[in-house]
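See structure below.
One chain of protein is taken out of this complex; the other chains stay put.
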Amino acid sequence: MSRNLRLGMVGGGPGAFIGDVHRKAAALDGHFDLVCGAFSSNPEKSKQAGNTLNLDASRVYGSYKEMFEKESQLPENERMDAVSIVTPNHVHFEPAKLALESGFHVIIDKPLVFSLDEARELKKVVEETGNILALTHTYTGYPMIKEAKHIVEEGKLGKIRKIFVEYPQGWLATPLEQEGNKQASWRTDPDKSGAGGAIGDIGTHAANLAEYVSGLNITEICADVNIAVKNRKLDDDSAALLKFEDGASGVLIATQVAAGEENDLKLRVYGEKGGVEWTHTDPSTLLYKLHEKPVQILRAGTGYLSEAATSNHRLPAGHPEGYLEAFANIYVEFYRAVTDFQKGGTFKATDYDFPNVDDGVRGMAFVATMVESNKSESKWTPFK
Amino acid sequence: MSRNLRLGMVGGGPGAFIGDVHRKAAALDGHFDLVCGAFSSNPEKSKQAGNTLNLDASRVYGSYKEMFEKESQLPENERMDAVSIVTPNHVHFEPAKLALESGFHVIIDKPLVFSLDEARELKKVVEETGNILALTHTYTGYPMIKEAKHIVEEGKLGKIRKIFVEYPQGWLATPLEQEGNKQASWRTDPDKSGAGGAIGDIGTHAANLAEYVSGLNITEICADVNIAVKNRKLDDDSAALLKFEDGASGVLIATQVAAGEENDLKLRVYGEKGGVEWTHTDPSTLLYKLHEKPVQILRAGTGYLSEAATSNHRLPAGHPEGYLEAFANIYVEFYRAVTDFQKGGTFKATDYDFPNVDDGVRGMAFVATMVESNKSESKWTPFK
Amino acid sequence: MSRNLRLGMVGGGPGAFIGDVHRKAAALDGHFDLVCGAFSSNPEKSKQAGNTLNLDASRVYGSYKEMFEKESQLPENERMDAVSIVTPNHVHFEPAKLALESGFHVIIDKPLVFSLDEARELKKVVEETGNILALTHTYTGYPMIKEAKHIVEEGKLGKIRKIFVEYPQGWLATPLEQEGNKQASWRTDPDKSGAGGAIGDIGTHAANLAEYVSGLNITEICADVNIAVKNRKLDDDSAALLKFEDGASGVLIATQVAAGEENDLKLRVYGEKGGVEWTHTDPSTLLYKLHEKPVQILRAGTGYLSEAATSNHRLPAGHPEGYLEAFANIYVEFYRAVTDFQKGGTFKATDYDFPNVDDGVRGMAFVATMVESNKSESKWTPFK
Partner (left out) sequence: MSRNLRLGMVGGGPGAFIGDVHRKAAALDGHFDLVCGAFSSNPEKSKQAGNTLNLDASRVYGSYKEMFEKESQLPENERMDAVSIVTPNHVHFEPAKLALESGFHVIIDKPLVFSLDEARELKKVVEETGNILALTHTYTGYPMIKEAKHIVEEGKLGKIRKIFVEYPQGWLATPLEQEGNKQASWRTDPDKSGAGGAIGDIGTHAANLAEYVSGLNITEICADVNIAVKNRKLDDDSAALLKFEDGASGVLIATQVAAGEENDLKLRVYGEKGGVEWTHTDPSTLLYKLHEKPVQILRAGTGYLSEAATSNHRLPAGHPEGYLEAFANIYVEFYRAVTDFQKGGTFKATDYDFPNVDDGVRGMAFVATMVESNKSESKWTPFK
């Protein structure tokens, strides 16, 4: 028998979108108990959040430093095992580093940190402490994304030639941040989000998904990054031509000014023999297209899928799962890794299927490369 | 500040589909803690389930009777507040009755009980004890179903004329129950499911959804109920012409032998001015069709929906929610009712938007009427 | 080398919808030349139509009687070979009979005639004259309908169990005929349309399609036929439970008051092993669903389809064809039959794949049976 893990949280106070997502995702499968939190840099607001969440007041902290310190001093069978970090990007590095160094495992929202430098440094901390860091690139948690990856790995598409990934959103089509919207404010503020706006917020998701499914790294980028809305301080729109390993090429679109769109991440991968297509608006479906054959509609929850897809879906076919379940899949895998770690004392990233610090570093390098390419007059900028 | 409710469970042992659904639905929003259970009529299996679920062994019981008795004796701040009943239909009535009479609130899977007689008796128990009973007609928990109901209530479709509801599944297209499938076995066994197979399992969902959204009761039924698979003992296929109050009419299809289909509940309601259409395969979308106007795609999570839809969706538009979230919406509303009850001591069904014992009675009457109509040579059989 | 056929037309004057459809369908593949017409019972309007159509004025007639007489007297290499009859239902029988008796082949819009009696009499005329009569049940002309029929015939679905056909339209949701709409006026006038409104106009299409694809005849009907719009004189809404040969059963919906719908004919056929689904809104697609296998999207114009589908599509996959092309497919097959007849002097209906007088009689019997069943208090009315 395994016990539930005790989870703490940094950020995610009143009105925060992603903090609530993390809490629900952690709760869904019954493997985590939220036991403590530093929900806001404002101690009063942190308290209020803890109260709403029915937490023991003694474990609602005024700062993450305090939390890590106090929790460390609790008996082993009480103190938190792991911490969710759900603050804006500029408050990722410090708490993550401190948590790892204080002996806690970390699950952190993306992008990993504020800059590529921070990312590289955090990778060192992970390596030095040996503790586990999971990064919530949600979309890789979807079962049909697992199936797509499996199809590619099995060679069913042949050698991969083309990868198209697009992530159109419309929510920043108007100057929301100039009208007091809190989320828009930090997302478009380079002091809080870092070098990338759209490219950091959604471009990293798109790039991560393309690489995850194709199994190929992007090697060169030719980017066009724009600020479409007047007086905005950070990019809200981008597109790029891509070169991948092994001769594949592709296109990435990540824009937040496609007025009228919601959150329509879409991935298509084509090889010599066929292609796969997945869209976030219909996440339980994967179109599997073999050259000159009828397109097959692969569906989550059916009996004909790979183990990877099946183990990431809870319900029979025809019972839709969504974003929270995909998110929860990352939490489940993180739980498995932490539990194994607690038993065996080691962690080998390749034994687990969740985005980790390497994906995080790659994400920050993606942002840096997009920015660099955009400034460059040369066509291709290497992505290292 | 409200505290979480302490939940017990009857049924839902190893391998049970719907028990797991209830647990996840209860956990999702952080309002319930599962504290005890009688997960199987086999005490060993119950123990095993409790162990897997990390429950305190002292609160894993060998029978629901034992559970209700022992829990009643616990201090008020420890004992369970409510119980989920997730057993096959023939083990609904007794535990529900006993739970209510022992002072516990009940949330129970559908159909309510085994027969119309049991349903009517259980209704009396609810009334006499004053305790709360919620029935998990999941589909009414979807936000876009709330929106559809809202549109009808606002009169935007005009007087309702036509209601088409269909629920095609394919999973019983082969004689699964004759090949050892456990779920198929009790679903097709009249001693466990009652008078209805497909009509009880999915027909009741369809009828409930049609009435919920249209706000109109079915008044007459003309049914064609079939056993399509040889040697099956209970209906696996049905269709009916329907008459509703106020002159509306419609068609209901509920079949489990539509080979190749998953779980494709679909509702269409048309009035003098337009119609709405919802399908379970794309539950975050409601098509809103005004006569001679462009069809509008209403989407969950957007800002233009009614309060009823908005309060039943957790995420921004474009972040799909699914079956578990719809299920959880019923749990959230049940939580609200129980919490209010614990504060104020009373419960008024119309203050809460979840299916209750009246819906349960109506469901059993639907099954009985379908069976009666099917036997009858007259066209129309009244639905009382 | 075959020559083009010379076509005449009865009806289809200014503003007529279906006459124009017939002309375009006949023209599309270059097998017919429109050479003459009696386009209206008003000679002036007939002349005007002929003028617009660039016809030789000497071959634009004031009445169909005149046309048949005059055309018969022309030299064989000038006179028309066949005639399209595109008048309202009450002016079908007389011109069709006279045309056949005057030695002309006939292609006629559906429903065949005004009443079942007329239909049976016309069948005699066809048999006595030996001439060819084609009935334009357009939907059977679609290539993916041919494919669906082929799949059923090949036994790929196993024994057929369920057939669902629905034809929701919204155009008669308001009392258009009381506002001067010409098409609505004759469609809802029993003196012009016969015993059936919606059941004649679209119900016959639905029934014909279900029987054509399944290869099974409807044997019993339980109908609910309504007039939804006040003061309308003919049904605008209907639904029916169906029994088919060989134990299959099904549901038919044909309504013209589904406000907000266009012309959304949909057919689903399920057997023991799987099902097929076709919708008129996406006519180049057939969903092919094998039990517990991925649904396959079969597409017109591809290389993997049957000869029947392939020979009814002109373009490569991904180049959509529509209603006029389906219509034209019937004209092409009619052309083939007439040309063969002119060479060989005989016609054997089973050598050609177009709806003929037998389908027409069956359509009129469908209308009569729906009307009879609607009046009956018994559940099932035999369909002979």
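So that you can tell them apart, the chains are marked A, B and C in the order they are listed, and the count of residues begins at 1 in each.
One rule holds in what follows: contacts are C-beta pairs under 8 Å (C-beta built on N, C-alpha and C of every residue); 3 or more make two chains touch, one makes a residue touch a chain.
Being a predicted model, the structure only gives us computed values, none of them experimental.
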| item | value |
| --- | --- |
| Hidden-chain contact residue, picked from the options B:184, B:298 or B:367 | B:298 |
| Candidate in contact with the missing chain, chosen from C:121, C:282 or C:340 | C:282 |
| Chain A, residues in touch with the chain not shown (by the definition above) | 157-158, 161-162, 164, 166, 168, 170, 173-174, 222, 224, 226, 228, 237, 239-241, 249-251, 253, 255, 257-261, 268, 270-275, 289-291, 293, 295, 376-379 |
| Residues from chain B at the interface with the omitted partner, ascending | 288, 292-299, 302-304 |
| Absent-chain interface as seen on chain C, which is shown | 1-4, 17, 20-21, 23-24, 27-30, 34, 51-54, 169, 171, 261-264, 280-284, 299, 301-302, 314-325 |
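By definition in this document, only the chains that are shown with their structure count from here on.
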| item | value |
| --- | --- |
| Centroid distance [mean C-alpha coordinates] between chain B and chain A, Å | 34 |
| Separation of mean Cα positions, chain C and chain A [Å, integer] | 55 |
| Mean-CA-position distance for chain C and chain B (Å) | 44 |
| Per-residue overlap in chain A, given as positions that touch at least 2 other chains | 299, 302 |
